[in-house]
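Only a single protein chain was left out; the remaining protein chains are all shown in position.
Right after this comes chain A.
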Amino acid sequence: MESTILKERKEFIGYGKASTIKCESDSLSGSVSQRACVYCGARVVLNPITDAFHIVHGPIGCASYTWDIRGSLSSGSDLYRNSFSTDLSEQDIVFGGEKKLTAAIDEIVEKHQPKLIFVYATCIVGVIGDDVEAVCRLAEKKYGIRVIPVKSPGFSGNKSYGYKMACNAILALLEPYKNIPGTQGVNILGDFNLAGEMWLIKNYLKEIGIPVVSTITGDASHDSLVKAPSAQLNIVQCAGSMTYLAKKMEQEMGIPYIKISFFGVEDTSQSLIRVAEAIGTEENIQKARQFTKNETDRLKSFLDKYRKNLEGKKAAIYVGGGFKAISLIRQFNEMGIETVVVGTQTGKAEDYEIISSLVGENTVILDDANPAELETFIKEKGADILVGGVKERPLAYKLGVAFCDHNHERKHALAGYDGVINFTKEINLSLNSPVWQYVNK
């Protein structure tokens, strides 16, 4: 009989409160990690920039598998929903792909007059010796537009490293605008406008009278992004991907930042109040208090109604980063659902420290888990529902366990007050679906 936990994986798994586990390491070969690559991380962050040409310099697969699969919405251009690839072939591997890339940029500039091009360098580009940075620099000189290289060979780290590379690309874009005069308002960092979540958050801020200068990167455009250096404050939502950028903007542009979270009723309320307190007038703060109180009251009766359907259930969580895992555990706690298994692809030591203090004695905590481990612990701990990404969904169903899609492909908002409603409904309709009655557990 095959084993379910590899020896070398054991130190990545902990049990209960105050457990410390190994993390932030390379994936173990052959263990069937659920992680993606550096390119994936970079693409996640930059893709929502709607009017940029996103050119994937590499063989076709990288572009093919990331073509318009995310739920980031746009109020302007739809250009970002296309996938541009230099489609390197055997010949290019031998003779280099720089010429092809240059020709591609020339053609795009000539036919489409773009303001902004991102060029993603994939695995083999570095290996075959293409100097993507030089090609981009030359094109910038030649055309006077921004052509920004994104250093994202898949093997050069993991997804988090890709976030960082994307942040560097954004910094390169903002560089010439570093000293523009200031305006009132905030930048929102780390929301990708999945299912319109950025719009939702902007509406809340509008409600309390706080102007939004720029959004990074949900529903962003070249013109909206370059205004970012003029903001008074950065508010950072997905801390895992964007803290680096916020820190850099603080150092280089003097924009302070605060971290906030728009997942869950209380977090959303406190975040709005804090933003108002940080840069608003007394009136803004009063508005924020009133608005969040109204919304909280509105949701209370809703949540009370659903609570009886959810209380006492057990959840397993396997998501990309620590921020999401932590906010999910807390939302489940509010619903009366116990988290019995929790893991992330790229959580950091501090994330796991927080996670371990949030969960009960018997909860299993995993870093970079694989399907075999998820299967083992979901069964062992008797989880009723798994929250995860697309790849984990069929596994949950095969095990006869409900599922909540918490990924970038979803078509309903999970942030803000509306997000709480959607999330609660989704959990309920999967957990209590009649289909489970016919499954022998």
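In this text, a residue touches a chain if its C-beta (ideal position, glycine included) is under 8 Å from a C-beta of that chain, and two chains touch if they have at least 3 such contacts; residues count from 1.
Keep in mind that, in the parts below, contacts and distances are computed from a predicted model.
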Candidate names "ABC transporter ATP-binding protein", "Sensor-like histidine kinase SenX3", "Glycine cleavage system T protein (Aminomethyltransferase)" or "FeMo cofactor biosynthesis protein NifB"; UniProt protein name, chain not shown: "FeMo cofactor biosynthesis protein NifB"
Candidates A:Lys22, A:Arg81 or A:Lys248 - the one touching the absent chain: A:Arg81
Touching residue (missing chain; options A:Glu11, A:Asp223 or A:Glu311): A:Asp223
Residue, one of A:Thr20, A:Ser64, A:Gln290 or A:Ser433, that touches the chain absent here: A:Ser64
Contacting the left-out chain in the complete assembly, out of A:Ala239, A:Met253, A:Ile337 or A:Val364: A:Ala239
Residues belonging to chain A that touch the chain removed from view: 1-4, 6, 8, 26-40, 55, 58-68, 81-90, 92-93, 100, 103-104, 106-108, 111, 123-124, 127-128, 153-158, 206, 209, 211, 223, 236, 239, 247, 250, 256-261, 266-267, 270-271, 273-274, 277-278, 281-283, 285, 323, 326-327, 350, 353-354, 357-358, 370-372, 375, 389-391, 393-395, 397-400, 439-440
